[in-house]
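Everything on this sheet refers to the single structure shown next.
All protein chains but one are shown in place.
Up next is subunit A:
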Amino acid sequence: MGYMHKVFLSGKGVYGCSSCETHLAKRDDITSRHYTGQYGRAVLLSNVVNVIYGEEEKRAMTTGVHIVRDISCMGCKKYVGWTYIKAYVPEQRFKEGQFILEREIIHDVSRDWDY
């Protein structure tokens, strides 16, 4: 992998890791709020920062089979969600390259957004 500089997002609506506050995503990048993760509600985002990737794996989900990689926080190494590498169902292709963040594990570090 290599060494990465931690990225700091600015502006309102910044999601951070709830255990180490490392910035992860911007509210503006949310594509959908209607997702469910391993720990409950989750959001789909077009972009995240400061994450490290796990191995690729094939996972069966409610919307079909996908190839995904888990993502974890660069600061504390804790699991925060996953990213879609490939969707086998054609209608789900739009998710490829997008990210899921678990709402239970992240919180708004700029604290102007109640969810």
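In this section, contacts are C-beta pairs under 8 Å (C-beta built on N, C-alpha and C of every residue); 3 or more make two chains touch, one makes a residue touch a chain; residues count from 1.
The working rule: contacts and distances are computed from a predicted model.
Engineer: Report the protein name recorded by UniProt for the chain absent from the figure; options are "Metaxin", "Nuclear hormone receptor family member nhr-62", "CTLH domain-containing protein" or "Cell cycle checkpoint control protein".
Structural biologist: According to UniProt, the chain not displayed is called "CTLH domain-containing protein".
Engineer: Counting contacts across the full complex, list the positions on subunit A that touch the omitted chain.
Structural biologist: Counting over the whole complex, subunit A touches the hidden chain at residues 1-8, 75.
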